[in-house]
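Note that one protein chain of the assembly has been removed; the remaining protein chains are unaltered in position.
Coming up: subunit A.
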């Protein structure tokens, strides 16, 4: 019964558009290749920032680089989408804003998967999983 690969496969509800990769954002969208989520961090003042930029808005230092985060986060806001925006959508799905443990306000809009949509609540602890599509690893979150 058990397969060689026992890791559950998580997917978004719909195969929607993917991000267009460029110099600035590539590290973020491919970060999940090794199972790790990364954000830009300032080497001078330690500020985490998102979306990626060319400079730290806190100290104006340019010593910024991707750095791994724990992947642990808390649900800050949640909405269950019921509207069929595109053909083929049948099930409700959960969109959430999660706050990464590393810094207040370090947010991602994402999907919470692996749970009944109506069961996701604000304050819930979640951790990152990745959906691999083409050249992109989308960070989704599951309950801890």
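The rule we apply is simple: a contact is a pair of C-beta atoms (placed from the backbone, for glycine too) under 8 Å apart; a residue touches a chain by one contact, two chains touch by 3 or more; residues count from 1.
By our rule, contacts and distances are computed from a predicted model.
For the chain that is left out, the UniProt protein name among "Probable glycine dehydrogenase (decarboxylating) subunit 2", "Thiolase family protein", "Aldehyde oxidase" or "ABC transporter permease" is "Thiolase family protein". Of the candidate positions A:69, A:108 or A:126, contact with the hidden chain is made by A:108. Shown as candidates are A:61, A:76 or A:143; the residue that touches the absent chain is A:76. Panel shows subunit A; residues 12-14, 16-20, 22, 25, 50-51, 76-83, 85-86, 93, 95-97, 104-105, 107-111, 122, 136, 138, 140 of it touch the chain omitted from the view.
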